[in-house]
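Below is the structure I would like to discuss, written out as structure tokens.
Incomplete set of chains, arranged as in the complex.
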Amino acid sequence: MDSNNQQIKQYLNTNEDKARLLVSCPDQPGIIASISAFLYEHKANIVESNQFTTDHEEGVFFLRIVFAAQDMKSKEERLKKDFEALAEEFQMTWRMTFLHELKRTAIFVSKELHCLRELLYEWESGDLVTEIPLVISNHETARDIVESFGIPFHYIPANKDIREEVEAEQLKLLEQYNIDVIILARYMQILTPNFVEQHPSKIINIHHSFLPAFIGANPHKRAYKRGVKLIGATSHYVTDDLDEGPIIEQDVIRVDHRNSVNDLKKKGRLIERSVLNRAVKWALEDRVIVHKNKTIVL
Amino acid sequence: MDSNNQQIKQYLNTNEDKARLLVSCPDQPGIIASISAFLYEHKANIVESNQFTTDHEEGVFFLRIVFAAQDMKSKEERLKKDFEALAEEFQMTWRMTFLHELKRTAIFVSKELHCLRELLYEWESGDLVTEIPLVISNHETARDIVESFGIPFHYIPANKDIREEVEAEQLKLLEQYNIDVIILARYMQILTPNFVEQHPSKIINIHHSFLPAFIGANPHKRAYKRGVKLIGATSHYVTDDLDEGPIIEQDVIRVDHRNSVNDLKKKGRLIERSVLNRAVKWALEDRVIVHKNKTIVL
């Protein structure tokens, strides 16, 4: 896939022969042996590999492998098809992605732009390896900056009363642009279960608190009132339970008695953007596996 | 006051001519001018000074001054007495402490000793400037280590049914030893309102979570279940509301999907001891002012 972003073009050139495999399945002997034999037979070389097995009752196996093969593009279909049999044998949930295929990301934003900016700049610098075919907002605030990056901006006014129509329009766009990852970069509207259901483990949100502290509205105001000495930010996959989805990344920043609610907001922005940035980067690098209500980041 | 701790003796020698003044009062012009004129007239030199005024409706003024004077010991009574008039004029809540007088600290502990150890070692290294006339515990576990530091150990078995008698005995000891600071270094018993009331803003607790997340029992188990990416520790003054007192210090440590509940406990210990250590140090250095349900750390 082509990109107008020079940094990303260059990345694609040097990585077009790589692919990634993400696996989770019930633990049993021989999984790695089978997978690595499979790759060896397909003349693919393992470049990086991380594996983790839960130490508990059930024993669940998780694996992320980056592998390389000459002329990968031509082998893609074959690799996917052949892996099916193996996957079935071990009851795997799995995903194989090819680095020559850029993931496609849609960003949702409202009026606060700090997270959007961070993502656009990290993208422009080649640090977020993705296409961004569109940004959707319920306000016009972000239009100028988005369009200055050559990205189409879709203004879709939203409020509780027209939620259904709004989401129908958004969903249509996501389908039309064939979107893989949806980022809520401080998009202040609640999504309906219908919307969420159509994109399981694909919608990444940033919440401006160290969850589960200060779930819900006005976390900075409540943090100020409680007199905490650190404030946080949490990036998580969106599920039907508000602020309860699987956490991908969190971080905190120090505050003190001199800081007003407004200061907390300003400091909070600094970690919101870095936390969201890391979470998105990991998702784009296929590092994140959702298991029950948690994430495994490999 | 004498100490057997050589490091602390040395500290006292080089600081015996210093004192600290902590003030909070309604803001109005001239407070610092009056206080600094007062110190100048009493031939005291300001060594360090931090001031903070809330920017809000009410306007509350907070000040911490370290000052030095030749032959401070002989001036102590006079300084305190003379300051009364000034304090009254500005409706001050205030405290003047003299560095030649060591604060007296009691440590309460149960079976987990990591916080106790940290405090004892920091004390032995001269980093916690205090006397520790006694350690109180509802178990015998800590006896050996406490006595190896030459500190009396008081074993007072405790449970819900005999809470009143237990606390009566503890309170008697605190009075007898003239205790200034009470540290709950993972003391797993809840104190009654009667106990707390007698030592307002004097009892420092360490809670093994990033409050207000995971208030109450088993925070690590709940943190594990929620899949957080950081766990925390919070040191706060004890009030009647469990885990709701003014926060002095907090910190976090990174965890990941590989960590079991037991791993969280182990990692948690590392920050519990450093957080409690810092909170206690600040309290001993008269840096902490409690204002409503918050702390000002100057």
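By written order: A and B. Residues from 1 in each chain.
To be clear about the criterion, a residue touches a chain if its C-beta (ideal position, glycine included) is under 8 Å from a C-beta of that chain, and two chains touch if they have at least 3 such contacts.
This structure is a prediction, so every number in the text was calculated from the model and none was measured.
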{"item": "Identical protein chains in the complete assembly, only 2 of which are shown", "value": "4"}
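Criterion: only the chains that are shown with their structure count from here on.
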{"item": "Between chain A and chain B, centroid-to-centroid distance (C-alpha), Å", "value": "43"}
{"item": "List of chain B residues in touch with chain A within their complex", "value": "52, 55, 210-214, 226-230, 232, 246-252, 256-258, 260, 293-297"}
